[in-house]
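Just dropping this structure here.
Note that one protein chain is taken out, while the other chains of the complex remain in position.
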Amino acid sequence: MTIRMDKAALTEFLKTAFPQVHGDFQIDAVRSNSVTVRLLTAERHLRPGGTVSGPSMFALADVSIYLAILSRIGPRALAVTTNCTIDFMRKPAAAAEMICEARLLKLGRVLAVGDAMLFSDGMTEPVARAGLTYSIPPGAAI
Amino acid sequence: MTIRMDKAALTEFLKTAFPQVHGDFQIDAVRSNSVTVRLLTAERHLRPGGTVSGPSMFALADVSIYLAILSRIGPRALAVTTNCTIDFMRKPAAAAEMICEARLLKLGRVLAVGDAMLFSDGMTEPVARAGLTYSIPPGAAI
Amino acid sequence: MTIRMDKAALTEFLKTAFPQVHGDFQIDAVRSNSVTVRLLTAERHLRPGGTVSGPSMFALADVSIYLAILSRIGPRALAVTTNCTIDFMRKPAAAAEMICEARLLKLGRVLAVGDAMLFSDGMTEPVARAGLTYSIPPGAAI
Partner (left out) sequence: MTIRMDKAALTEFLKTAFPQVHGDFQIDAVRSNSVTVRLLTAERHLRPGGTVSGPSMFALADVSIYLAILSRIGPRALAVTTNCTIDFMRKPAAAAEMICEARLLKLGRVLAVGDAMLFSDGMTEPVARAGLTYSIPPGAAI
């Protein structure tokens, strides 16, 4: 499977296309079917007690799988999230960065499906697990 | 079913317990088994094109059902979100406030389940639908 | 919204297209955007203790929303289930029939989304709640 956008290209895309949030995320790795993305945890991502908020974890999982799709179909596409399921399983470490391991399970003509495992940096057990589905606009997919 | 916290009590609680986000939300109504909560849409909730972001919709659904639980079990409880599923069905109206109609489907000893329908203010068809589960700590539930 | 298949037409369709399972279900009502379908609970649907099994509830929710879609797009379509989320909230009444209230939330060009509330006949609180997404093949939707 060809990678159409690598780490540098995806980082640049994030900056241009999502100016509101690009500073929240750092792309650590891009592989043929998966990406590793980091939440650069800041005050605005935290809940009382210093744990990363649910919406921030949602955002991390969403952007990660979105980037995994783009790495394969290139920047012309505009995939839209249609479904997200998250299981919150453990309390994140206070104020720690979060690391998301996201992989594509399916990249179809109309739908893409990915899953993501979210870790607090330094913890071995996952904090959350997410599955997301995206609708791929006509002409966009491979 | 008794309401243990009404609109005023829940509004005050939101302010005290969630200083980071309370300004994002306005509680419109509290009923015996449901609440209506409004996202006071601002620049930070938007994606390119002016539509409300997925994480902001997640946050709205989560806070709404959480408040519905608190309205029934009172402020001493600390319910924790364990699962969330969202279907994003339509594009929200640009920059419009979002209205969440949330209701409790189950308030058990250990688990509470609620669902939420999210609308752009002025649209009749729902933008998103969410289901959330919360773990209720021992001694907290009715 | 036009109904393209009414109760009689859907009942006939179920019999022809799903000979393996049509005897499990009875269509109670078909409305412009929702259907009521009944699981004719038999030994094969039960778990130890006499409660309806999870897979049987899944089947009931799936067939109900599928029928709701067909009632709108007609029998030529072949919608495919792409996602299902079920919350099992209460123990079903032993050996009772189950009633599913299913409604369409979205009937789009490529995706349809519905939700379903499942009750044991005679109970007022829902046993389960389900949300399902279907992929609509090209040329099938309205």
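Chains: A, B and C, in written order; residue numbering restarts at 1 for each.
Heads up, the rule we're going with is that a residue touches a chain if its C-beta (ideal position, glycine included) is under 8 Å from a C-beta of that chain, and two chains touch if they have at least 3 such contacts.
Since this is a predicted model, take the numbers as computed values, not measurements.
Engineer: For chain B, which residues lie in contact with the unshown chain of the complex?
Structural biologist: Counting only chain B, the missing chain is touched by 82-83, 85, 110-111, 133, 135.
Engineer: If you put the missing chain back, which residues of chain A would it touch?
Structural biologist: Within chain A, the residues touching the omitted chain are 85, 87, 89-90, 105-106, 108, 113, 115, 125-126, 129, 131, 133.
Engineer: With the missing chain put back, which residues of chain C would touch it? List them for me.
Structural biologist: These residues of chain C touch the chain that is not shown: 17-20, 43-44, 46-48, 53-56, 58-59, 62, 80-89.
Here, only the chains that are shown with their structure count from here on.
Engineer: Please decide if copies chain B and chain C contact each other with the same set of residue positions, more than half shared, or with different positions, and reply same or different.
Structural biologist: Mostly the same residues form this interface, as more than half of the numbers used are common to both chains.
Engineer: Report the inter-chain centroid distance for chain A and chain B in whole angstrom, where each centroid is the mean of the CA atoms.
Structural biologist: 24
Engineer: Could you put a whole-Å number on the gap between the CA centroids of chain B and chain C?
Structural biologist: Whole-Å distance between the two chain centres: 28.
Engineer: What residues in chain C touch two or more of the other chains?
Structural biologist: 85, 133, in rising order.
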